[in-house]
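Of the protein chains in this complex, one is absent; all others appear in place.
Letters are used for the chains, namely A and B, taken in the order the chains are written, and counting of residues starts over at 1 for each.
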Amino acid sequence: MSDAPVMQATGLQRHYNVGGGLFQKSRVLKAVAGLDFEVHAGKTLAVVGESGCGKSTLARMVAMIETPTEGSLTLDGKPVRAEDWADLRQSVQIVFQDPYGSLNPRQRIGTILMEPLMINTKLSRADREAKAREMLKLVGLRPEHFDRYPHMFSGGQRQRIAIARALMLDPKVLVLDEPVSALDLSIQSAILNLLLDLQERLQLAYLFISHDLSVVRHVADDVIVMYLGRAVEKGPKAEVFDAPRHPYTKALLSATPRAEPGAEKERIKLKGELPSPLSIPDGCPFAPRCWKVQPKCRAELPRLRGQPHGAACFFPENGTYPE
Amino acid sequence: MPLLRIRNLSVDFATASGAFRAVDAVDQDMETGEILAIVGESGSGKSVSMLALMGLLPWTATVTADELSFDGHDLLNIAPRARRKIVGNDLAMIFQEPMSSLNPCFTVGWQIKEALRSHLGLNRKERHARAVELFEQVGIPDPEKRLSAFPHQLSGGMNQRVMIAMAIACKPKLLIADEPTTALDVTIQAQILDLLADLRRDTGMGLVLITHDMGVVAETAERVSVQYAGQKVEEQPVGALFATPHHPYTGALLDALPERATEKKLPTIPGVVPGQFDRPAGCLFSPRCKFANDKCRSTPPPPLGADMGYARCFYPLNANERIAS
């Protein structure tokens, strides 16, 4: 197993033009404003952030549903271009948050699982079916489920089916867009176990997108914390969680409720709310809500510095900003 | 006399395939000024029991109870007109989706003033002053300006604050918060939970917090009632519940939390919540319980005493610790 990343992104950006009627000039919304990361086989890169931080846009770019406005994405060292999507599709698949919306209600489970093979391979019907049945078993469902419709399944089972579909083409990278957020606690743990088990067996690279820090802490190897389209902190899980450098990461960690009544902890209260992504302030985007903001933060944009653990802050918590 | 007293509350829904019992023989007491959390997964009936209390269930639902009293009023046999007087005044509720709970056609100021007009009958000037005061109380910056904003111009957190302002406008004795922070981000969630706790401290109202998030429960609640498949399976003070759960379901639920995990593989609860067609004869949790035996599968266990957290279980967990202490 070489150390080369399966997928690498450099300066990935995605902008949208919004508004722009007859009398209005359209404005540019920078959903993702420059992101670098690497995903390795058998490892999980978690992307954490609140709503509007651009993590879902990131998922759509990696899953080749949207083209990046700028920056590049490479898969196994080859650049990903819109023209090659059809060939590269098989290597990157996605699992969505809502298990109720992600399966076609008018298709049988078998058809759902065989569809990727039908479109992308020249396997015979019997081979397709054999492969689909095998996959059904792999994700912990029974053979008799093959001919049923999605509405006969519970949320957890549907998520298993969605995972099975994503794995049908033997992908190298699996984008998991909040895969357990819509599930009940008792089901959530079973799905997380399944995902970890599959990763180990198939050496999958996961891009795990979530807002739930306790889940991320459990599954991730590396973590990126995003705020308003930018990575504010990046590093190995243990370091990010135990010694966060960016004030936002620290606030996020302290705001996450822990299932330990009476636990002593200092909760950092953030002022105000997320600014509109259309009017991101100059300088550090977090500056208006930061409790240790300095004049420099409002004037200049801090870059993500430091390897392997870095933060985009001039005055980081556990360390200094290298000039 | 407790503020809220529910005895043997059951709710049945008529569906395409016969009756479905959403709430099954639930008892619940609630004192003034207390924070009670009702925890459960989807389908546990945690919201339905409170909606039944408010009289907000659709026509397909049948509510039966031995007692359903709030602040001395019998809410079971009350006339709709009298109920409307209590609901909204002494008994208020906020919901999960602040965006859809507010009418998008009117400004938030108009909506809160309308609530003030219909319940308190203040004049125009008083209404405005009270609305500004309420917005300040729930921590909305620049209230004068925000009064003339429409719901879509405010963020989810702000809208939830508006909903809370409307709910506390008549100084309710009991506020029911149904998943008030589920749709919000964690940093905003922390703000809203703090706000609710502060309001409880300042006004002395009771707070029922319906949630599925164990973290929120641990940090906010004082007493916790755990519901499973329509039944209340356990009730304990928050510290004791997390330390020594008595019902196996509570125990398994706590073990399944990723943050309590000791190894990579998480403990799981096999199976799913029983639905309409596979309701077990005995204990409702028996098909998924690792301790279940034939007795559990055939006989429904009655709730135990207060020392065992009213657990509906023949073989409660952590029984010895309790006896020893």
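As a working rule, a residue touches a chain if its C-beta (ideal position, glycine included) is under 8 Å from a C-beta of that chain, and two chains touch if they have at least 3 such contacts.
Here, contacts and distances are computed from a predicted model.
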Would you mind picking the UniProt name of the chain not drawn here, from "Dipeptide transport system permease protein", "Sarcosine oxidase subunit alpha", "RNA polymerase sigma-70 factor (ECF subfamily)" or "Monosaccharide ABC transporter membrane protein, CUT2 family"? "Dipeptide transport system permease protein"
Return the single residue from A:104, A:276 or A:318 that touches the missing chain. A:104
Option from A:15, A:43, A:148 or A:267 whose C-beta touches the chain left out: A:148
Just checking the interface: what residues of chain A touch the absent partner chain? 63-65, 86, 89-90, 92-94, 96-98, 101-106, 115-116, 119-120, 137-142, 145, 148, 151-154, 156-157, 162, 165, 169, 190, 194, 197
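Here is the rule we go by: only the chains that are shown with their structure count from here on.
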CA centroid of chain A to CA centroid of chain B, Å: 31
Hey, which residues of chain A end up touching chain B in the complex? 50-51, 154-157, 184-190, 192-193, 196-197, 211, 213-215, 217-219, 251-252, 255-263, 267, 269-270, 272-274
Listed in rising order, chain B residues that touch chain A in their complex are 41-42, 141, 155, 157-158, 185-191, 193-194, 212-220, 238-239, 241-242, 252-254, 256-261, 264-270, 272-273
